[in-house]
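One protein chain is absent from this view; the other protein chains keep their places.
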Amino acid sequence: MEPLFALLVGALFAVSIYLFLSKHIIRVLMGVAILGNAVNLLIFTNGRLLREVPPVIPVDEATLQQAAANPLPQALILTAIVISFSFFAFLLVLGYRAFQELETDDTDEMRVAEPVDEEAPPLGY
Amino acid sequence: MAAPDGMTIIALGLPFIAALVAPALVRRLGHNAVWALALFPLFVFVRFLEFLPEIAGGEAVTGGFQWAPSYNVSFSWFLDGLSLTFALLISAIGTLIVFYTGGYLKGHAQLGRFYSFIFLFMGSMLGLVVSDSFLMLFVYWELTSITSFLLIGFDHGREASRRAALQALIVTGLGGLSLMAGLLVTWNITGVTQLSLLVGLGEEVRASPFYLMALILLLGGAFTKSAQFPFHFWLPNAMEAPTPVSAYLHSATMVKAGVYLVMRMNPAFGDTVAWETILPVFGGATLLIGSLLAIRQTDLKLMLAYTTVSSLGLMVMMTGFGSEHAAAAGVLYLVAHSMFKGALFMLAGNIDHESGTRDITRLGGLRKLMPISFLAAMAAALSMGGLPPFFGFLSKEEIYYGLWHMDAWSVLFVLVAIVGNGLMFVIGFAIAIKPFLGKEVETPKHAHEAPFLMWIGPATLATGGFLAAVLSPLFHRFVSSPMVSAVTGRPEEITISLLPHIGMPLLLSLITIVFAVLVYLKLDAARAAIAATLAAIGWGPDRGFDQFISGTVRLSRRVTKFVQPGQLDIYMTATFAAVAITLIAPMVIFDELPALPVWPADAEIHELAVILIAFIGLGAVISAKDRLTAIVSLGIQGFAVALIFMLFGAPDLSFTQFMVETLSVVILALVMTRLRLSPADHRPTGQKIVDATVSIACGAGFMLYLLSVTEVPFRSYLSDFFIAYSKTIAHGANIVNVIIVDFRGTDTLGEIAVVMVTGLAILSLIRVRPGWKPGMLAENDPDAPRQEKK
Partner (left out) sequence: MRTVIFRTVAPYLTSLMVLFSIFVLLRGHNEPGGGFIGGLIAASAFAIYGIACGVAPVRRAIYFHPMAISAFGLFLSAIAGMISLPLSVPFMTGNWMKLYFFGVELDLSSVLIFDIGVYFVVVGAITSIALALEERDRD
């Protein structure tokens, strides 16, 4: 199963980066959303795959007796999903505000921090 | 290592305490705070005085405590003749400077800040000279550079001050880095991090193949700090600082830190051809150039500054000359110089303060108006010129005694010394005689004697030069001999007194004086000649510094323009191209590409279906022509991932992913409908090809990485730990949840803090007043012009 997952992860990364490289913030933002999935699935597959058995210990046992999915990547991913969502929301709002203020969604025209005709720094002391 | 001695620790910390309280005291008491503030360095002085008998007995006092034992780093100090003499000079002259400042800057609005800086410097300098560990030495060394920067730039309203401060910081700061590198190399050679242990390891140091490297790096630190040619230019510029700073830092103490370092290193590094060539050559060159440049100046402070440069050169030259008498001469000259040069600087300040000018050509006849200053100036000049009955005489006799051997090398340096000493003699007397004798000249202010606070310092130092000479046996026993012993690394005895050696040294002294008198009589002509020569050369290290700085600024602008063109897609392309290369290149170079995967035979049809759905979603996102398609297909790939989690034993992840995808789609829809943005791609085809190449390379890189990771057997010991202890220790059956809230609880705490902060950030972003335009100031911008309150 892992090779298929590798292919899917590769595709997720490729699509998200392709969206990143476009100059429209809304596409960049969709890229951010996909990138989160790509990374999570990457971590998930790194911990190896196992079908359908969640890592929950039965009531009358002290530890897992049968093989179950690897809990560690799941714990890492769970928090990562929530954090990447809150960052996605933040970037979304940031892009939204930037569009409102600058009236463009083209990153080439967003030059407030690094203006095209920036003055040379002063040479005095 | 002896236990830390509380009193000494206090003595070392006291100046820093003084720096803290000085502004408050000055605010409360005005310039009268000087009486309270002077007690701090005075106490330090007395405290160090108590060590004299012990040190004179040939012992070294050590103390300190372990700091980072695993790295062999300790906070340790030690006192021998060398450091004790320095500590006494620093605290004694420091006390006088505190008095002097009270008069010189009386009524200055920033007096408290000035005192604070002075005390900070005093503490750093004391720390520097008593440091035993390399790290402490370096830290205090840099602290003196920084406090010097603050003091030179004290009057930061003027561009000249700012330039001088920056110049001093850059030159001495670079030297500090060189010093650190040198100390690290030395550590590497010897394995010790303490100066006191270095003395016994001289053989090892000198035999090491890294000896020359360590030596050059250390001298890089010493030469920049002590303004040796060609790094001398920062010192005269540092005269932009108020006179107490010039007197204290830039003649009596800080600039001698380099000389201190050279003297300290002498037992371990000395006695080699490299040492005895580099030091005399650079010292001698500095001596000559400094004294020649001094002749050219007409500003009292600049004349003194250049002679300080040449004096430092003389000290370095003597230390590196190699004989015991030369080292002794260096030591005696160092002490004498601190006294007479400190005094002369303060007197130059007095003249400036009282008459309103420092230009020697516009001064004259102040003798009757400023009698005490005149006497002190004469005494200091006699010492500087090396005439009896002052301490300078002793040091100069010893210099000639130490230099004079019957070979060409010595004769050369004797000549250099004669010229240098002669010219310094000229400057000393020019300052002591020209402003005071002759007929009275109209000065910008009507001159009268400086207040007590301002003449007590120079008078004390001038008297000190006299007493040290008269009581020379006593002085040698307690100060000079232990100091020379520390410099040479074996017990030495200094015997020279006011009774002159009959013979060559006396003759050389006489030649010097005759030469000096001749130059003095032709001073104006000599000044004009040197000025003409310098104008003919037209370039010096000082201008070089300006060119260096503006060149650096221009270069950095070009580099910034290149690496930060300001276009997001360029940054992104560079970043992801780098990611792709990092992922793929090592695998190709080391031939570690994963084996060609086989089709998973156990793949079930519903799993394949879900993965196919994910692919379809991805394809639809890229090719979406309108908002709705884009949002829906984004949701499709997200839900497909959630299903995958469900199928592979991660129900927690699956639920979370479902909720998050739902919310993402909702807020994306909310924002997109507001924005009326088109998600369609408007890139030209060429750009699309480049972007697709980069992103496919990245995707392939991650795929290959994942394939090769899953090829190797899985080591599950970490997961096994959590599985084994989840229920037995943490009482939880859902291992994922136990890891999140218990095993890695602190981590989760940080993460929920991040979630909360993003919530806050979003809220404040949305609340920002709409209609803001680039260049407009925010309402609470501190730079905005203040509006009248209604």
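As written, the chain order gives the labels A and B, with residue 1 at the start of each chain.
Keep in mind that, in the parts below, a residue touches a chain if its C-beta (ideal position, glycine included) is under 8 Å from a C-beta of that chain, and two chains touch if they have at least 3 such contacts.
Only a predicted model underlies this, so the values are computations on that prediction, with no experimental measurement involved.
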Which of the chains on display does the removed chain touch in the whole complex?
-> A, B
Candidate in contact with the missing chain, chosen from B:Ala68, B:Leu474, B:Leu608 or B:Leu670 = B:Leu670
Selected residue (touches chain absent from view) among B:Ile10, B:Ala724 or B:Leu763 = B:Leu763
For the full complex, which residue in B:Leu471, B:Ala724 or B:Ala753 touches the chain that was left out?
-> B:Ala753
Which residue among B:Ser124, B:Ser719 or B:Asn737 touches the omitted chain?
-> B:Asn737
Extract the touching residues of chain B with respect to the undisplayed chain.
-> 651-652, 655-656, 659-660, 662-663, 666-667, 670-671, 673-674, 730-734, 736-738, 740-742, 745-746, 748-749, 752-753, 755-756, 758-760, 762-763, 766
Interface residues of chain A toward the undisplayed chain are 54, 56, 59, 78-79, 81-82, 85-86, 89, 93
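Note that only the chains that are shown with their structure count from here on.
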How many Å are there between the centre of chain A and the centre of chain B, using C-alpha atoms for each centre?
-> 43
Within the complex, which stretch of chain A touches chain B?
-> 1-30, 33-34, 37-38, 40-42, 44-59, 61-64, 68-72, 74-75, 77-79, 81-83, 85-90, 92-97, 99-102, 105, 107-108, 110-116, 120-121, 123-125
Within the complex, which stretch of chain B touches chain A?
-> 159, 162-163, 166, 549-550, 553-554, 557, 564-569, 572-573, 576, 597-600, 602-603, 607-608, 611, 614-615, 618, 621-622, 630, 634, 637-638, 641, 644-645, 647-653, 656-657, 660, 663-664, 667-668, 671-672, 674-675, 677-679, 681-683, 691-692, 694-696, 698-700, 702-704, 706-707, 709-710, 714, 716, 718-719, 722-724, 726-728, 733-736, 739-740, 744, 747-748, 751, 754-755, 758-759, 761-762, 765-766, 768, 770, 772-774
